[in-house]
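A single protein chain has been omitted; all remaining protein chains appear in their positions.
Which chain is which? They are A, B and C, in the order written, and residues in each are numbered from 1.
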Amino acid sequence: MEATNVAILGASGYTGMELVRLLLAHPAAQITAATSRTNAGKRIAEVFPRFGGLSGAELIFIEPDMDTVVASGATIAFLALPHGTAAEYATSLLAKGLRVIDLSADFRLNEAALYEEFYGETHPAPELLETSVYGLPEIHGSAIESAQLVASPGCYPTSILLPLIPLLREGLIDPTTIVANSMSGVSGAGRKADLSLLFVECNESVRAYGLPKHRHLSEIEQELSLASGQKVTITFVPHLIPVNRGICTSTTATLTGDMNAVEQALCSAYQNSPFVRLLGRGICPDTKNVTRTNFIDIGWQHDERTGRLLLLSAEDNLGKGAASQAVQSFNLMSGLEEGIGLETV
Amino acid sequence: MEATNVAILGASGYTGMELVRLLLAHPAAQITAATSRTNAGKRIAEVFPRFGGLSGAELIFIEPDMDTVVASGATIAFLALPHGTAAEYATSLLAKGLRVIDLSADFRLNEAALYEEFYGETHPAPELLETSVYGLPEIHGSAIESAQLVASPGCYPTSILLPLIPLLREGLIDPTTIVANSMSGVSGAGRKADLSLLFVECNESVRAYGLPKHRHLSEIEQELSLASGQKVTITFVPHLIPVNRGICTSTTATLTGDMNAVEQALCSAYQNSPFVRLLGRGICPDTKNVTRTNFIDIGWQHDERTGRLLLLSAEDNLGKGAASQAVQSFNLMSGLEEGIGLETV
Amino acid sequence: MEATNVAILGASGYTGMELVRLLLAHPAAQITAATSRTNAGKRIAEVFPRFGGLSGAELIFIEPDMDTVVASGATIAFLALPHGTAAEYATSLLAKGLRVIDLSADFRLNEAALYEEFYGETHPAPELLETSVYGLPEIHGSAIESAQLVASPGCYPTSILLPLIPLLREGLIDPTTIVANSMSGVSGAGRKADLSLLFVECNESVRAYGLPKHRHLSEIEQELSLASGQKVTITFVPHLIPVNRGICTSTTATLTGDMNAVEQALCSAYQNSPFVRLLGRGICPDTKNVTRTNFIDIGWQHDERTGRLLLLSAEDNLGKGAASQAVQSFNLMSGLEEGIGLETV
Partner (left out) sequence: MEATNVAILGASGYTGMELVRLLLAHPAAQITAATSRTNAGKRIAEVFPRFGGLSGAELIFIEPDMDTVVASGATIAFLALPHGTAAEYATSLLAKGLRVIDLSADFRLNEAALYEEFYGETHPAPELLETSVYGLPEIHGSAIESAQLVASPGCYPTSILLPLIPLLREGLIDPTTIVANSMSGVSGAGRKADLSLLFVECNESVRAYGLPKHRHLSEIEQELSLASGQKVTITFVPHLIPVNRGICTSTTATLTGDMNAVEQALCSAYQNSPFVRLLGRGICPDTKNVTRTNFIDIGWQHDERTGRLLLLSAEDNLGKGAASQAVQSFNLMSGLEEGIGLETV
């Protein structure tokens, strides 16, 4: 397999680290540049001892200088950067002819106004919003293949969208009744020195946060509206739980169709999607079965007493919710099978 | 303070152990009998080394023989037993003149038929359902004071009922739209040798379970219906998370009143309830602030975009959700201040 | 019980928080001042929601101004501050007539030179070293009673010293062969925003650190030498493990006496020490039995094949290893029973 040269920008956060892990082992990718302001000058294996001894882990982190990134020969760049910064670098890299997979929120929304509403800042590169592709391979696979700029979805959105989209497309649930509760591992909050993320603060603790208008709602509702054909607004309650990795999402909505149609819609939507595992009715997915993988597990149940449908999903927030999903897009962009480099469990 | 003699039946499970902890230190209680089939003949401090050196911890566990319990001089008995067994012992103890605080589900429901529907068995002592009092002190305090038989609430119900009851009483939310998602620590599943409760199975794992008709729904809906004045049916999604203790519940419902009325209803309902801490609007309670206490922390938020109210609560499943709430009832039954012996954090 | 007015300096770290917890509930103490640079102006219950609703938790954190502390009426001050700062404040408070219980390392060593060797700085107040008392109540109880300045021991030292001192006094082990391995919960590293203390970094991780010359060795060897009557030098290997609280220490040394003498020495040394629980031969203490208490549990075993004695101890690094031990000293200094306010488990 011929390898594509890739760059990882912002390679020393948790998502960046997971991208490094996956791409070091990827049979059709070669990391030519990895940037990190804090770790520039150090070897990857020095910053992440886990990668010691691996081929490629002697690469040295560089400052995020776009010319150096281009000079490394990379043709596709992964951006694991804060929003705002990502747009700036993406603009520069696209102009230099690279294709970009951005894991920030900068290019996920179709409208700059929505970005401003949810992120509190004027969009830094609104002209790119038209061409960027929302990087959910199971939904926008063919557009991803030829995209110059892929906006890889947020962790919560992935876990909420995949179960809901087929049902909204078929009109099987009432879109005004959707309530999603998610529980996320602490890595979802990023790798930053913050009192609230200390071991002692998070361990033996559970709490909701970010209510009532978590930023991820913007992309969730955009994609649900696309599927539904009407404007969809939902309630979303995220929680922080003491695990390193994993998101468990429980979504409820009033059922308007019947359960057979629900199951058929899910099976039909994902029959060719190797990373969506439909567990079946009454089966509750467990995050421990998906951590460090690109799988999303989906179960469902009928709450006959209330007429609601229960949708249950589990994914790894750093995997299908971030890094491995970005690699899945990379595979599609490179004309490879979407699962290359994502097989291990 | 004169001490009441108490017995604890089923004292070697997690709830039993917490009852022992609280009652050993209680200034107005004296444990005269503690039963445990598996540990009969052993000293409390031997089975629970944590209690070593405490006054009273040299007491020896006995077999659950009701005559011996009565002979110990106990006048109030705490039952931390499986349902079914609890009813049998309660019947016997009541007949012998003891007052009973039952922590099982046996006397929580007003109707034997409902018990049969949710627990799959004919009720073992339906004649007692009429006199038993649902032991939520903030709601049924005065009935508890004079009760012979208190049915202490389940852990999930406590966390769901306390935020909702004042709002349903005032008609501030639409009772047909209630969805409750709870996350419980593993001790809620009991102290039993079961593969699924092993450390390695639960650690780094989150999952929903018990869908769609968890047994606790029966008592939840009974009490909500009482508050609402109409039959209330809700959706309830419990999850197991890797903490020892603590329940975090997020409840959503369509707001029919306004937020001022919501806050007023909560404040007014709990102004004299020392163990309900109203955190205020936009504040998310954290289980780490309530573990090992009798507190329930409640926050709320208005989701203006969808018209829903978000209710957030946190309690200790073994504390306010079980043992300390039972001690709170004991205090009321004994004519004491309800907080005696429950002050430490 | 008449209450002594106390001040807590540095009240918003983990040790400070534990002091607040214990002293809020202490029947013979009244917190009149609590200082915190970062939280000055906020109520205790605001910074630590766990304490919400408790009597006294409405007290407002103040800046660490010694005049204000004195003006609050405090007669005993607890210092939970970094070394160096502690000495400065202690000097000032002692001059103003307060008694001081210092939980830093500043006054634990008898010699300023040793301080300089281990802490890399000239001792800030060497004149106080002569009068300060090493605050291990089981060993220096009567000196603590009348002390103006108590230097409360470090967490590791407490867990290592209490099992060893009686045996060294009796000459039952070879002091040149002592090796201590300790495992500490993450709270031992303090409440500071540091990448290495993040949940994701500590969870599912174990490692040694601080080798070969951890600062605590200075006080450990000072006290062991005192007990032994000769200069003792030991090997100490601390490890960080993913629990919030608790230290487990396993110490080995070549046995020179016999096991009966070992057991007799321990029993005799601690027969009047309510917080030392001697579990017996072959019993391994578990940190879960001592967290949030002032107990230290000690077990032992004879490794006949190698002629070594194994000493096993467990304590709470924030409890017997810090805050509750300081309160135990406070009780002695106040002429109270040493266990007042430390009864709960």
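In the analysis below, a residue touches a chain if its C-beta (ideal position, glycine included) is under 8 Å from a C-beta of that chain, and two chains touch if they have at least 3 such contacts.
In this text the structure is predicted, and so the values were computed from the model without any measurement.
Among C:His83, C:Arg191, C:His216 or C:Arg308, only C:Arg308 touches the chain that is left out of the view. For the options B:Asp194, B:Asp258 or B:Glu337, the residue in contact with the chain missing from this view is B:Asp194.
The chain not shown here is touched by just one of A:Glu138, A:Glu170, A:Glu219 or A:Asp297, and that residue is A:Asp297. Touch with the chain that is not drawn comes from one residue among A:Tyr14, A:Phe51 or A:Phe236, which is A:Phe51. By the touch rule set out above, chain B reaches the unshown chain at residues 14, 185-187, 191-195, 197-204, 242-244. Residues of chain A in contact with the chain left out of this view: 21, 25, 49-54, 204, 274, 277, 279, 285-286, 288-290, 292-293, 295, 297, 343-345. On the side of chain C, touch with the chain left out of the figure occurs at residues 177, 179, 181, 183, 201, 203-209, 211-213, 233-235, 237, 239, 241-246, 248, 250, 252, 282, 284-288, 291, 301-306, 308, 310, 312, 314.
The rule is simple: only the chains that are shown with their structure count from here on.
Two copies of one chain, chain B and chain C, form a contact in which over half of the residue numbers belong to both partners.
Look at where the CA atoms of chain A average out and do the same for chain B: the two points lie 39 Å apart. Mean C-alpha positions place chain A and chain C at a centre distance of 46 Å. Annotation for chain A: residues 201, 203-204, 242-244 touch two or more other chains.
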